[in-house]
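Taking it in order: structure first as structure tokens, then the write-up.
Up next is subunit A:
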Amino acid sequence: MSATISFSAQLINLFAALILLLAFAMLAQRRVMQLINLFAYQGLALCLSTLVVAVSTGQTHLYWSAGLTLLLKALLLPWILHRLVRRLQVKWDVESLINIPTTMLVGIGLVIVAFNVAHPISELSSTITRGTLAIALAVVMLAFLMMITRTKAIPQVVGFLAMENGLFLAATSATYGMPMVVELGIALDVLVGAIILGVFFFQIREQFDSLDIRHMERLKDN
Partner candidate 1 sequence: MSTLLPIDILLIAACAWLAIGLAGLVAPGNTRFIAKTLFPLGALVGMLVGLVALGFLGESPETAVLVVGLPDLPFHLRLDNLTAVFAMLLGFTSVGISIYAAGYFRQGQGSAPGVLGLEYHVFLASMLLVLLADDAYAFMVAWESMALSSFLLVTTDHRHEEIRRAGFLYLLIAHVGAIAILLSFGVMTSGSGDYTFAGMRAQHLSPFWASAAYLLALVGFGAKAGLVPIHVWLPEAHPAAPSPVSAMMSGVMLKTAIYGLLRVSFDLLGSDLWWWGVVALAVGLVTALFGVLYSTVQNDMKRLLAYSSIENIGLIVVGIGLTLIFHAYRMEALAALAMTAVLYHCLAHAGFKSLLFLCTGSVLHATKERSLGKLGGLIHRMPWVAWLALAGVIASAGLPPLSGFVSEWLLLQSFLFSPGLPHPWLNMVVPVAAALVALVAALAGFAMVKFFGIIFLGQMREPALKDAHDAGTWEKVGLSWLALLTLLLGILPSTVISRIDAATHQLLGVGLADKLNEQGWWMLAPISPERASYEPLIFLVTIAATLLLGRWLVRRLYHGRVRRTAAWDCGYWFQGPRAQDTAEGFSQPIRRIFDVMFRLEMHLPTARDSKPYYSVKVEDHFWYWLYLPLARLVSAVSGLVTAVQGGRIAVYLLYSFLTLLGLLLVARP
Partner candidate 2 sequence: MISISGLIGQIFAIALALLLAPVLSGWVGQCRAWFQNRTAPPLLQPYYMLHKLFHKDVVLAHGASSLFRSAPFVVFGCMVLACAIIPALSTDLPLAPAADALALVGVFGLARVFISLAAMDVGTSFGTLGGRREMLVGFLAEPALLMVIFTLAMIAQSTSVTTIVETLAHREFLVFPSLAFAGIAFTMVSLAENARVPVDNPATHLELTMIHEAMILEYSGRHLALIEWAASLKLYAYSCLGLALFFPWGIAEGERFSGLLLAIPMLVLKLAIGGFLLAGIETINAKLRIFRAPEFLGTAFMLAVLGLLVRLMLEGSA
């Protein structure tokens, strides 16, 4: 194992850790604008990690992936979200169902679970980035946790998108990226989804006068 590879592996691990850290930061963030910014940083970190993988493995399509990530996750989506927040005049505070420290504790538990679950797979991995699979899983789970705990629509969507980041990290780190067709498709879906969501926000606002999803609890059976 040559030094460069080990160096790039270290870099990738660094970025992965950064992504995990950002995921935690998002979980803890109380301001919606900051949340979106954190999401953008996460996208950037993701892009960089992909780039490192691309450089170190020489997989050309990973450059494309990196570019796409940068464009979509770090620039376009945060921009859309920013605009939405301003247009919709969302209250800047983010309310959480459970208080932040508890959420963080649960988050740490989840990371342990994720590591535990991913451990046997990491053992198998021959790629340079085998540890990142566990981190990707942890990021997915943290994003999941965020979606559960947030009561407003926009943070929930940010959580959703963060989950996509986690998935993307898994895809690049564990497997050097999915086939290009698939990645394009995924990117398209995410984009369309985000746009539809944007349209949705306006409709929800119109109907409920708020983006607080706690208003949307009328359809139930009990």
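Everything below uses one rule, namely that a residue touches a chain if its C-beta (ideal position, glycine included) is under 8 Å from a C-beta of that chain, and two chains touch if they have at least 3 such contacts; residues count from 1.
A word on the picks: all candidates are chains of the complex that A comes from, given by their letters.
What you see is a predicted model, and the numbers here were worked out from it, not measured in a lab.
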Inset, instruction - Pick out the one candidate among 1 or 2 that is in contact with subunit A within this complex. - result: 1
Inset, instruction - Please name which positions on subunit A make contact with candidate 1 in the complex. - result: 97, 113, 117, 141, 144-145, 147-151, 156, 213-214, 216-222
